[in-house]
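Omission of a single protein chain aside, the complex is shown with its protein chains in their original locations.
Just so it is clear, A, B, C and D label the chains in written order, and each chain counts residues from 1 on its own.
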Amino acid sequence: MNNILTQIGIENYIFLCVTLFCIGIFGVLYRRNAIIVFMSIEIMLNAVNLLFVAFSTYHQDAQGQVFVFFSMAVAAAEVAVGLAILVSIFRNIGSISIDNLKNLKG
Amino acid sequence: MTTLIAIIGLGVLCLIFEIFDFRKAIIPISIIGLLAILGLTVSEFNSPANYYNNMIVVSKFSVSFSSLFIVLTIFLVALGHNFYDNHQSKLSDYIAIKIFLLSGAVAMVSFGNLAMFFLGIEILSISLYVLAASNRVNVKSNEAGMKYFLMGSFASGIILFGICMIYGAMGSFDIVEISDMSQSAELPIWFPIGIVLVTIGMLFKIAAVPFHFWAPDVYEGSPTLTTALMSTLAKVVAIATLYKLLSSMHADINYSFQIVVVIVSIASMTFGNIMALRQVNVKRMLAFSGISHAGFMLMTLLSLSTSAGSLLYYTSAYALSGIAAFSVILYVCKNRENEDVVNFHGLGKTNPLLAAILTGSLLSMAGIPIFAGFFAKLVLFSQTIQAGYLVVVIFAVINSIISVGYYFKLILAMYTKEPNETRTGKPFLIYAVAVVAILLNIIIGLFPSLVLDLLA
Amino acid sequence: MNVSLILIILLFGALVTYLAGDKLASKVALFFGLAAAGCSIVLLNHFNLGENISYISQWITSPKVSFALKADGLSLAMVLLTTVLTSIIILSSFGNDFKNSKAIYSLILFMSFAMTGTFLASDGLLYYIFWELSLIPIYFIALIWGNGDAEERKKAVVKFFIYTLAGSLFMLVAFVYMYQKAGSFLIEDLYKLDLTVNEQKWIFTAFFLAYAIKIPLIPFHTWQANVYQKAPTLGTMLLSGIMLKMGLYSLIRWQLPLTPLAAKEYMYIFIGVGIAGVIYGSIVALRQKDLKKLLAYSSLAHVGLIAAGTYALNLDGFRGAVLQMIAHGFVVVGLFFAAEIIYRRYETRIISEMGGIRSQSPKFTSMFLILVLASVALPTTFNFIGEFTVLYSLSQINIWFALLGGTTIILGAYYMLKMFQHVMLGETNTKVFAYVTFSEGLTMIIIIAVLFFFGLYPKPINDLITPSLEAILNTINKYN
Amino acid sequence: MSTVLILFCVLSAITLLTAFLTIFSRNPIHSAIYLVICFFSIAGHYLLLNAQFLAIVHIIVYSGAIMILLLFTIMLMNLNEADEVHKPRFTRLGAIVSFCLVCLVLIKIFINSKPIVEYDYTGEDYQSIKVLGKALLNEYMVPFEFASILLLVAMIGTVLLSKKEKLEK
Partner (left out) sequence: MAMDTNLALVLLLTPFLGFLINVFFGKSLGKSVSGIVGTLSVVISFIVTVSFFLQINQTKQAITIQLFDWIQISNFNVSFGFLLDQLSVLWLLFVTGIGSLIHLYSISYMHDDEKIHSFFAYLNLFIFFMITLVVGSNLLVMFIGWEGVGLCSYLLIGFWYKNQDYNDAAKKAFIMNRIGDLGLLIGIFILGGLFSTLDFASLQTAIAGAHNVDTLWLSIAALALFIGACGKSAQIPLYTWLPDAMAGPTPVSALIHAATMVTAGIFMVSRMHFLFDLTPEIQTIIAVIGGVTSFVAATIGLVQNDIKKVLAYSTVSQLGLMFLALGFGAYEVAIFHVITHAFFKACLFLGSGSVIHGLHGEQDMRKMGGLKKAMPITFWTMLISSLAISGVPLFSGFFSKDEILMTAFHHNIPLWVVGSIASIMTAFYMFRLMFLTFFNDFRGTEEQKHHLHESPALITFPLIVLAILATIGGAISLPGNSWLNEYLAPLFTKAASEEHGLGTTEYILMAIAVVGGLVGIGIAYAKYIKQNTVPNEDAEITGFSKVLYNKYYVDEIYDSLFVAPVNSLSKFFRDYVETGISSLVFGLGKVTNELSFQGKKLQNGSVGLYLFAFVLGMCAIVSFLFLAQ
């Protein structure tokens, strides 16, 4: 048994993750619905997580996977806070479209 | 390391106080605690060490910056006394978050492992998201929080991606190992990409062009005290961290990278200053001013090996004047709907002391001598010229000139306009903070060696 | 005993004045002004006895900046000018009733402090700091106690501030650049630098921007007339009497010795600029309606000549320039004060609203006339000495310079006498011109006495400044 | 083409497709569902790389916690597709442009770089629960604790944001 990446190739993972990451970016830019934007950000984070695991395998090293735990914690915390903000916005203006957030400008 | 533990302990203590209903004691205890922590931190100055598998590295750099952060936090906590007097039930939360935020900040400048760095920055960011949005009934605050959150997590994603790339190249998160390995010749392209992405993420945090767009909106919308925090502490933390990151990864070797820094730096100062000219809202104006200062601070990245001292000096000068300015703003704009310049009319007559302090801090930001801002710019220019980037210095000079335009708009409003309404009450803490901050500013202005030599 | 004492007196004076309260402020300020003047005279004495009255101590280790105050003849002459004029200016303001007078007097002393520092500093950065510091008090003086429409004033004053700051920042860059080469800001070390011609040119230009705006030379002068007009007379006197001398002094002390090669190469151009200023300023002054503006333009003309003298790069040019600086300092203060005396009585600065003062107050007229004549450099006044020496030095460069620069004695006479005629002469004015008060008269008499004394016997000043000017010239000529 | 590679391709296809669908679905509920599928496919990748523990944690945290949170919010706010404002064209354009740009730039860079041909294989266990646990609680003890602070902050924060004040005016 040898490194599984010998069969897949780390580049492929990189490409996959980059694409996924970009889809996340795309989503953030494309959608005005804050929830979907959150989801896109989660996609971005997941792309990175996946890459971490791939690199972890590449290096045969546990640290990458450990880092994924932290990353997950961060993602969870972010989502929690984000949603809290979202809820208070929703309470105030009754909408979660980020297009409505244009009071501050200039 | 003890600093970090103590800070966290203090944060928890705050929360416990709330439980036992010692609300009144929270701010005094926090201030005293922070002062003690400051002493603790300073005592570590001459004993650099690594802790816990190199997770935390205590060095002169980290200690000096940590001390600066602690000082700033003391100010910010003290200002909270007046600012949160209508939000007593949330006081402990606010203070605790600030103290935790401080722990994140300290972690960021004393990290020895990218994991600590990442967690630190996330603690900082999340605290800021919360604080920005903390005035939940105010739509502007909500909006500010939301905008900051969206963009901030986007930037976090970028940073994370960068860290991942670095890990991919190095197979380690340890900063020393990375540093060692980065010296070797054969490096996968992932490493520079990682550095660049992390840098971009950090540039977002310090609000450099073109990643600055959030700053004015968020500064304006956030509660004023949060703005103060963001424009002083958060910005300083970010630039210090970026400096530390890049210097430990030897990013300055790459010429193209320096070009990028030059461009971003010039763009930040120019854009920030020009945009600030037509602002009516003082917080917004200071946001743009902060963007331009970010540009200035970025100049330190051009001579990474030598400029730690000047960065510390610049950030101290900037942050102290920022604190002084914001304490005046807090006083003037309390119970006002907005922070427009109109509110400052005639302050020179109604309240000469605060007007003088605000003037002083603005002059410091503009870089007028005896205020620390001048020396900050001076050493910066000096170093940048030494690094061979005269062009940046010239742009910086031109920008300093432009910046006078809007700083003086505020000064003019204070001294030439008629006061529109008298303010009563002289909140002791605000006065104290303002006076102490500006005095500190002047002191380090008169004796720059005090700070400059720390990291020489 | 060393020169830092003067600075301490002035700074301390500023503080005490502020604490003394509105009623006592003017007297306290005068006391400290006189103390500083007295101190400078005592120090001058020590200096003449060959004692070392310089002061130097390390200030900042990195970058290496010293708190270095060096007193040579040139500096001392300028310090004397500053302290004496400060006292005179404070004395002259006794007739004014300022609101919040503790602040304004304190600012005056502070400004005097900064200007004295500028003249004494022998460390580039220290010099720059004093240079900038002097800007802040005058900014507030002009802004808060100025006259005329607030918006207009604001515009003028802010323009002035930004303009001068802009210039001096470039100077700062030049200093920093030289610091990188020399490793020190000390003037001796900077003098020793061996810069290439190209570097010198850039540094020269940077310095020139700072000084040309401060002095001001055309075409950088547009702030001047407006600010002079809008500032309170006190501020105008400070500006025209002392502050613009800072620029001229700096030409001699800093710009030329630091960039001799560039200076020599550009010499003709900048003499030309100076002389163009003479002619332009004189011509513009002709048709001014506002007395203070007219005096501002006359000042423009005079400093143009002084600048031309310094760029002549010879001993006579330097010496004449310094003499003329001092002379002009006194005369312009006197003239602005005369304008203020009229303003106190007629509440106008418009020339056409004056006239017919002579029959009401012959004494004032005589004093005013003497000042006018001094300003047009009539022999036996101090100004003649300066102007003669400067023109002589120019004639040694090229006779055309002397001829064109010399038009000042024609045009100067033209606009000054025209002004005098319309301000003082003619049918008796319907408005009553109250008698000149004691403090007003005293101020005028002191100024006039100084002008005549040195007009007849300039030797003391000459002996004071010549050695230092020769030393500077040696530095300039080090490449030969 | 080994089976592993085929598996990778299939999983990748699912991942990318569902990710896209998440974004393109007009109904937030649908998006959420697609996202869950996406997460599962990522878990599949983890499994493929033999990181079983992580795969499980991933499913628990993302699909279990985060997605539920999101769905809960969607429900709470009673969102439906009508709420989505029509996006102006330049927004779409901008999004597409930036997507393509970032994608192209990054991929181009990686294509340009030297391909990796050799892979280490030590044979050591590096990703079992045991090893991970050791790493997490020895080497990474401080970050681990620190993460708890992060969560604490998030907790306080959410409380702060949603707490109604007694004194609030």
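Heads up, the rule we're going with is that a residue touches a chain if its C-beta (ideal position, glycine included) is under 8 Å from a C-beta of that chain, and two chains touch if they have at least 3 such contacts.
Computed from a predicted model, the values in this text were never measured in an experiment.
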Omitted chain's touching partners, listed by label: A, B, C, D
Candidate in contact with the missing chain, chosen from B:Phe271, B:Tyr313 or B:Tyr415: B:Phe271
Residue of C:Phe12, C:Phe94, C:Tyr280 or C:Phe452 in touch with the missing chain, whole complex considered: C:Tyr280
Subunit D residues touching the omitted chain (full complex): 91, 94-95, 98, 101-102, 105-106, 108-109, 112
Positions on subunit B where the hidden chain makes contact: 146-147, 150-151, 154-155, 158, 189, 192-193, 196-197, 200, 204, 209-211, 213-214, 216-217, 254, 256-257, 259-260, 264, 271, 274-278, 402, 405
Absent-chain interface as seen on subunit A, which is shown: 25, 28-29, 32, 98-99, 101-106
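The definition used in the following text is that only the chains that are shown with their structure count from here on.
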Chains most often in contact, by C-beta pairs: A-D
Centre-to-centre distance between subunit C and subunit A (centres being mean Cα positions), rounded to whole Å: 66
Contacts with two or more other chains, residues of subunit B listed in rising order: 115, 119, 122, 126, 129-130, 133, 136-137, 145
Multi-partner residues of subunit D (each touching 2 or more other chains): 106, 110, 116, 139-140, 143, 147, 150, 153-154, 157-158, 161-162
Contact set on subunit D toward subunit B in their complex: 106, 109-110, 112-114, 116, 138-143, 146-147, 149-150, 152-154, 156-163, 165-169
Residues of subunit C defined as touching subunit B within the complex: 59-63, 125, 128-130, 132-133, 135-136, 140, 143-144, 150, 153-154, 158, 161-162, 165-166, 169-170, 172-173, 176-177, 179-180
Subunit B residues touching subunit A - in the complex, by the definition given at the top: 114-115, 118-119, 122, 126, 129-130, 133, 136-137, 139-140, 142-147, 149-150, 153-154, 156-157, 160-161, 163-164, 167-168, 171-173, 216-218, 220-221, 279, 284
